[in-house]
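One structure below.
Shown here: the complex without one of its protein chains, the others still in place.
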Amino acid sequence: MNGWEMRRTKLLALGLVLVGFGLGLGGTGTTSPVPERFQIQIPLGIPADLWELMIPAENPMTEAKVALGRDLYFEKRLSVDNTVSCATCHDPRFAFTDGKPVSEGVGGKKGARNAPTVLNAMFHEEQFWDGRVKTLEEQVLQPLINPVEMAMPSHDAVVAKIRGIPEYVRRFQEVFGGPNPVTIENIAKAIAAFERTLLSGDSPFDRFMAGNPNAISEAARRGWELFKGKARCITCHEFNPSSPFFTDFKYHNIGIGMKATQNFEPLVRQIQQMVQENRLTKEALDRLALTEGFSELGRFLVTRQPKDLGAFKTSPLRDIELTAPYMHDGSLKTLREVIDFYDKGGEPNPNLDGGIVKLNLTEQEKADLEEFLKSLTSDWVRRVARGEIKLAAGSTSENPTPRLARGSRSSRR
Amino acid sequence: MRMTKLLITMAGIVGLALVATSLERRTAGAQQPQTSGGSDRLVVQLCDGETKLEIAEARAGEILPPEKAREVARRMMAAYAEQQAKQVSKWTARDRLTWEREQKRVIEEGYKLFHDWKALGGTIGISCDMCHPDAAATHPETYPKFQTQLKRVAALRDMINWCIENPMKGKPLSPDDPRMIALEAYITSERKGVPLDPGKH
Partner (left out) sequence: MWPLKWKKREQEYRRQREEFFEAVKRLNRRDFLKVAGLSAAVFTAKTVVPPHSFQVVDVVRAEPQEKPLFRFAYISDTHLYERELNERFVNAALRAVRDVNALNPPPDFVLFGGDLAQLGQPKELELGKQILSELKVPVKMMVGEHDWFLDMGEKWRELFGPENYSFDHKGVHFIVLMSVNEKDFWTERGMTPMERMLTVAQLDNPLQSRFEVGEEGREWLRRDLAKVSKDTPIIIFSHSPLYKYYRPWNFWTEDAEAIHEMLFPFKSVTVIHGHTHQLLTHRIQNIHFHGMLATAWPWPYAPEGLPKLTVPMERPDPFDEADGTGWGSVDVHRDGYVDKHYSLWSRNPITVAKAYLESWGKEAIPPAPEFPPY
């Protein structure tokens, strides 16, 4: 039994208890007698039980924790010069990305990777383009201290800075209790909890799948058929009701970043050397991932397996219309460029995934695919992007936990 | 009118059968004694291949005079009618023969398509058998099942079409295309008797 199965079984048991309890309460007509029990509306198209399964037992969801996490998510004081927050690169206005080819941290320093969306990130078994950490909690720790992102000198420095803000100390006390509630682990837990409320579903395509044939245009419907068939998209951008995220969560070399003939051997040798000398720590790995050249090694940085050279995680496609530019290095500007890229069979390189082949799509077919991709944008995400719904930190009471509009199912924790 | 014609035809058939059987008996009798029913009496068989009648007054190998033959024919028709009355199946040995022959023909057609990339519309010299000798690793007994290429539960024919379109670089077949049915017939024939196990990976 692997870790996932174990967690799944454990959580399933837990989930059943809580849901059962919730239903009992519903029967008596009580709304929320237990304040710790977190309420969230799961958007149409996302399996509510999967949301429950993916909540780690060691970081249960509470309203107060999510509110704290939200404020920390928008908190620029988490960076060394008080200019960068999580939201700088994962900005609600860009569907929780930043609209830039590669992200910029303090002082405009550039990394080497395009900011992936936080939406539905909780459903990923591994985080980052190369999957170098498993959980959102682990993910949060890295940008804080990466010199090209928030650039804090250490996690201790982050903790010290937050401890210096009495309002935060009080709220950490409230949420986590104990004599010493402000820790780096709790900072990560709060932010991760907030991120687990950032869900994308309820797109026109979800309504189409739910039985409304007119929820998407005829062109989009043709695009959906191509997506499943001739264009071969669905094999990696997996979609089915059990896994409706448009990604297989696996790593593939499609040739992005391979455009120049680059001799990777010296870089690979350096990685080998670092492994042998036990120097490839999590922090070192994180820095290499955002360093030009090394970044292109992709999943290889994590596994050091030849088959993973230049391989990156399949990007999810929800809200893709709002998250340009595309690919792990932001090198493709439009959806049409992306479609053209796949149509020609990716970029030839020695480790090109054997599933990437020429597609021979017609102009009409490309246009249809693009229409289909545009049908994947969540209404809620679009409204957030337009500023119709504000998530910004500050007044918790006026900014309740995101209630994801028009959810088909609700779930209590 | 039609009935009369049919009866005449039947009688004709019976007559022919009778003669044929008698001749056969005579030849057989030369090699080994007639032992049917513990005697050497003449046994005649109807052309349905099943109905048999023992003629008490004639010995094996004996050729009956026309009058007697007509009498035997009448008795045989009666026996046949009796057999028919008892029959609960609407299908005859002849039907089964047709079924088997058709099944075999379609399986053979499937075998040909399976081994011929051109006949199946492939374009790069890859035929089914190159990855699936004797239809190995097609496991038709596991369908419908979740196919990782399609990311959904799919039928065997979906995968046949997937293979035609992808590795073979051809055009998928319509589900009622005789070639599709032939391929299914061949592939399943290679796994005859294997228990169904839908969803197995």
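Note that the chains take the letters A and B in the order they are written out, and that residue 1 is the start of every chain.
Throughout what follows, contacts are C-beta pairs under 8 Å (C-beta built on N, C-alpha and C of every residue); 3 or more make two chains touch, one makes a residue touch a chain.
Note that this is a predicted model, so its numbers are computed, not measured.
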Among the options A:50, A:169 or A:357, the absent chain makes contact with A:357
By the document's definition of touch, the residue of A:82, A:154, A:272 or A:334 touching the omitted chain is A:272
Touching the hidden chain, out of B:84, B:103, B:148 or B:174, is B:148
Residue list for chain A contacting the dropped chain reads 232, 235, 259-265, 268, 271-272, 275, 292, 300, 304-307, 309-310, 348-351, 353-355, 357
Touch rule applied to chain B and the missing chain gives residues 115, 124-126, 129-134, 136-137, 139, 148-149, 163, 166-167, 200-201
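In this section, only the chains that are shown with their structure count from here on.
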Rounded to the nearest Å, the gap between Cα centres of chain A and chain B is 60
As the complex stands, chain B meets chain A at residues 148-152, 165-166
Touching chain B in the complex, chain A uses residues 228-230, 232, 234-235, 238-240, 243, 248
